[in-house]
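One chain of protein is taken out of this complex; the other chains stay put.
First chain written, first letter: the chains are A and B, and each begins at residue 1.
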Amino acid sequence: MGRYLLRRLLHTVLAMLGVSIGVFLIMHLVPGDPIRLALGTRFDPEVYQALRSRAGLDRPLLAQYGTWLSHAVTGDFGVSFRSGQPVGELLWQRLGPTATLAGAALLVALSIALPVGILSAVWSGSVIDRIATALSQLWVSVPDFWSGIMYILLFALVLGWLPASGYVSPLDDPVQALRHLVLPALTVGLISGSILTRFVRSAVLEALNQDYTRTARAKGLSRWQTVRRHVLPNAWIPIVTVAGLQLGFLLGGVVVVEVIFEWPGLGRLAYDAVIRRDYSLLQGAVLVIATVFLTINLFVDILCGYLDPRVRRP
Amino acid sequence: MTDDPEDRATPGAGAPIAEHRTRTRETIGILLTNRLSAFGLVVMGLLIFTAVFGSMVAPYDPTSVDIPARLSGPSLDHPFGTDNLGRDVFSRVLAGARVSFQVGIVAVGISLTMGVVTGLVAGFYSGAADAVLMRAMDMLFAFPAILLAIAVLAVLGPGITNAMIAIGIVYIPIFARITRASTLVVKEELYVRAARSVGASDLRILRRHILPNILAPIIVQTSLSLAFAILAEAALSFLGLGVQRPTPAWGRMLAEGRDFVNQAPWMGIFPGIAVFVTVLAFNFVGDGLRDALDPKQKSVIESRGRAV
Partner (left out) sequence: MSASEPVLSVRNLTVEIGTRRGTARVVNDISYDVHRGETVAIVGESGSGKTVSALALMRLLPEPPARVGGRVLLDGVDLLRGSERELCRIRGHRIAMVFQDPMTSLNPVLTIGQQLVEPIRLHLPLTAGAARDRAVEMLHLVGIPAPRHRLDDYPHQFSGGMRQRVMIAMALACDPEVLIADEATTALDVTTQAQIVELVAGLQDRMGMAVVWITHDLGVVAGIADRVAVMYAGQVLEEAPVDALYEDPRHPYTTGLLASVPTPGIDRPHRLFAIPGLPPDPVALPPGCPFWDRCAVRGEPRAEFTPQPLRPVGSDHQVACSCAGPAARHG
């Protein structure tokens, strides 16, 4: 386990370094002067110079990277070119809503994918399996930006059951927070759930076809005892991996859904930064999302190592 | 003539290549017997036809504005209604197919070429090249797909060409990983070692012996990636970062429709269905191809018919 952990950790650190270089270069690959672009019509030589030296753009590239990275590690991502607010603060505000949406969506996804995927695999070829497979195939192909709008049309505008968009903090008003959460969480969760369903099904099916499953049946275990004690403990490993990937995706990849539902999350922030050419903000947002993504992957690897005795006790 | 020592020494290598022709026929056979993928193929054919000849079939010019007829619902004149500028939604949906396919095909072409080359080199040479290339792929994989595309577009600037590049970059790692994994298996096969033992060059081995034998998973991934790429293009255009006005694109139409969703829901419903059906068709074909080509998946299906 020790060596495995160390190797995973090393990979993660390497990937993060690579990501940080890529993110750092955003500022330098942008054609033209990013700060001049950001200021646009509000150009003021004084502000320009201040921002420029604050971002350290007047120093050698490697030195800039070193400073930038050492600041970023401590959570200091500089100030927004647009608003002048510290980027770290802006990001911090967005973390809550994004985590809420991602958590709710994953909950929706898992509560569909686990039962449906397992039943589908155990009764593979049955009517239930075929319906579930067809539905998940349909839903994988649904564009989230379209289904989101359709839900708004149906549940908010036509039926008037739920608010069309916006975010309310659960600390302020739990009921309103939940009402605002339902549609975006369903939009993302249903799609994510149908992706997961397919993986759960194939992971369980794979374990069902293994020799040890036959051994368990030969010992006199019933079909469901076999599934519970022998199939699932093996299927968990791939399922946890994919669920982790999905969570990582939900924490930063639901840009479009956050835009549609005016959800103040990280993805939306990154998008706004692109539209307003606020490159320092974009750097911060992309770096944080990628870091969260890599950290989740690391945790998933550790969890899988723990679930798999061949890794845990070689 | 056939005095090339390699040609004489590699009868084993001939087998998998010759196998290919019968396998192609078998694959098409399986695809057609699978109702879903047959449906996917038919839809795909229709869409390609629309993408090529759509402008001839369309009842109106997709960009011609007709303010008096604005926001009118579906009718015989305008089967999908008109938008806020009185443009015919049906004609625009037909025209949108072209952009979707253009972006999808070019983007996947980029991912395919870059990914397969990367994967081949990493898998075939192992060692340092493998480590460096695959760590770079890990890095690209560290971003959620749409965010990576947005970040690339932030640097390159919005537009259809840049959208193709951005989406192309996003899907390189998938192709690289699949290619590398298959290459690692195939390079240990006897016919590859035989070719190497008679002194075939690396390039020749890669082209003649490895590539033809790892095509199956790559073909499957190509079809699935086309679905993703079309979805991604629509999402980027929806966000205003992809295809720009006035070119009709499904994502853009949806974004415009969003503002009128209460008055004129058809503005959003029909382009959305177009994206959905296109993506579905490519997914069906991809799944069908996987059943037909990927031996691992095949074994899962058949093992249930083959008594453990």
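The definition used in the following text is that a contact is a pair of C-beta atoms (placed from the backbone, for glycine too) under 8 Å apart; a residue touches a chain by one contact, two chains touch by 3 or more.
Every value quoted in this text rests on a predicted model; they were computed, and no experiment measured them.
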Touch criterion as defined above, residue of A:His11, A:Arg217 or A:Arg276 at the omitted chain: A:Arg217
Of A:Ser80, A:Ser120, A:Ser141 or A:Asn234, the one touching the omitted chain in the full complex: A:Asn234
Sites on chain A contacted by the missing partner chain, in the whole complex: 210-212, 214-223, 229-230, 233-234, 237, 307-310, 313-314
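The rule is short, and it goes like this: only the chains that are shown with their structure count from here on.
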Between chain A and chain B, centroid-to-centroid distance (C-alpha), Å: 23
Touching residues on chain A, where the partner in the complex is chain B: 11, 14-16, 18-19, 22-23, 26, 29-31, 124-125, 137-138, 140-147, 149-150, 152-153, 157, 202, 205-206, 209, 214, 248-249, 251-253, 255-256, 259-260, 267, 270-271, 273-275, 277, 279, 282, 286, 289-290, 293-294, 297
Residue ranges of chain B in contact with chain A within the complex: 36, 135-136, 138-139, 142-147, 150-151, 153-155, 157, 227, 231, 234-235, 238-241, 251, 254, 257-258, 261-262, 265, 268-269, 271-272, 275-276, 279-280, 283-284, 287, 300, 303-304, 308
